[in-house]
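Rather than the whole complex, this shows some of its chains in their spots.
As written, the chains take the letters A, B and C, and residue 1 is the first residue of each chain.
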Amino acid sequence: MVIRIFITGGTFDKEYDEITGKLYFKDTHIREILELGRAHIDVNIRTLMMIDSLEMTDSDRKLIVDNCKSAEEDQIIITHGTDTMTETAKVLANGNLEKTIVLTGAMIPIKFGSSDGLFNIGSALGFVQSLPHDVYIAMNGKCFDYDKVKKNKTTGVFEKLSIKT
Amino acid sequence: MVIRIFITGGTFDKEYDEITGKLYFKDTHIREILELGRAHIDVNIRTLMMIDSLEMTDSDRKLIVDNCKSAEEDQIIITHGTDTMTETAKVLANGNLEKTIVLTGAMIPIKFGSSDGLFNIGSALGFVQSLPHDVYIAMNGKCFDYDKVKKNKTTGVFEKLSIKT
Amino acid sequence: MVIRIFITGGTFDKEYDEITGKLYFKDTHIREILELGRAHIDVNIRTLMMIDSLEMTDSDRKLIVDNCKSAEEDQIIITHGTDTMTETAKVLANGNLEKTIVLTGAMIPIKFGSSDGLFNIGSALGFVQSLPHDVYIAMNGKCFDYDKVKKNKTTGVFEKLSIKT
């Protein structure tokens, strides 16, 4: 069983630019993470874009859905900025794919000492291999149905909704 | 839903003693890990023992089974040394508990910069919340049935067996 | 012998805000650094300001000079943003204090896994305890006279000047 991982950017992959003092995107750190986790799983990694999720457009989301559709694998992890993760999840759900798709990300960039990225990728791998076909958001140890979750903008924490959105 | 976490020691929790230059056990680092993962889940943590799994006796394993039995939770993670993890898993399976029990550990102590512990706990949390009642071993991104896995002593990697042990 | 450490901010002490995704100042990390270095030295730490050095004004610099003057210690380390470190050094030199003053900082925030802060504070402590009274800039293993150094804005590296500025 091969797992597909799509990279779209987000806090997860941000780095610190020593010259400008600003955060920016260079390459994804997913391979470092899988190496650190000594992950002995078969994965296909593809970077679709490298953007802040606040800047993600409809056509970006279409690209993500199209790639999920055409992927041979039916277990897919998508790394994504947390700000609009639920939006992309809904667009994916509308695609009605017969796949298990788990979106995840990080509150702190992986390159920071205190990142939650390694933990989140670990749990996303657990969920994607175990759950039935559907679209999920896995953050901070929890897994949410795509239509029963929102990000609390004050605390930064993803919370379960009792009523579908 | 509350998840129970039992601590038994293993590489996972080893520390470096500055005075003697040896590795030893002090306290578990599971809380640091959950904090680093910004885990927003309800967990009950209990340290059962703090030992190298090569020193684990039959009565130690009985203690682990008894604690899994009497725990109110039916989702249980056990941190455990990798050397005899499969043995403890079999003893647990013989207990025929109606629970999802996931054993996990680390190849490198958590206090080392390059530990796989954060990743493994993340994935164990994913598996324990998703899989049906049974006993599993979750290491390095994979999850194995308790009776279809062995640790390769040369490479240190857990491998799937096609025939039950 | 007690060493005085003045904190003024700079990249050194920047943190990542999980909610806004921006870098900001909270508290100084100098105590963590001294603890990590297991530093067994007597230090007096005082935070004078917590700012980006591009925003440092003449009155901020006057405050720094005044504090160096009134400090009882004659070995002083100042943590400072790198962008205007040489300017502050010149103002300090004009103060003609009979003290060894070493300015240092970091190219990468301490809270990032790959920071040079621990290294730079280590070397600043080496230089401040060994060099004669004067004002110096210690960065990346080197120590420069305050009037023979500039920061290369393209590479971010401090370089020695053969002619006084």
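We take it that a contact is a pair of C-beta atoms (placed from the backbone, for glycine too) under 8 Å apart; a residue touches a chain by one contact, two chains touch by 3 or more.
Note that the structure is a prediction, hence the values are computed from the model and not measured.
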Message: Taking the 3 displayed chains as a starting point, can you state how many identical chains form the whole complex?
response: 4
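Basically, only the chains that are shown with their structure count from here on.
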Message: Can you work out the whole-Å distance between the CA centroids of subunit A and subunit B?
response: 26
- request: Quick one: report the Å distance separating subunit A from subunit C, using the average Cα coordinate of each chain.
  value: 39
Query: What is the distance, in whole Å, between the centres of subunit B and subunit C, each centre taken as the mean of its C-alpha atoms?
result: 45
Task: Send over the residues of subunit B in touch with two or more other chains.
output: none
- prompt: In their complex, what parts of subunit B are in touch with subunit A?
  reply: 33-34, 36-41, 107, 114-116, 118-131, 138, 140-143, 157-158
Task: Would you pull the subunit A residues touching subunit C in the complex into a rising list?
output: 11, 16, 18-19, 21, 23, 52, 107-109, 111-114, 153-156
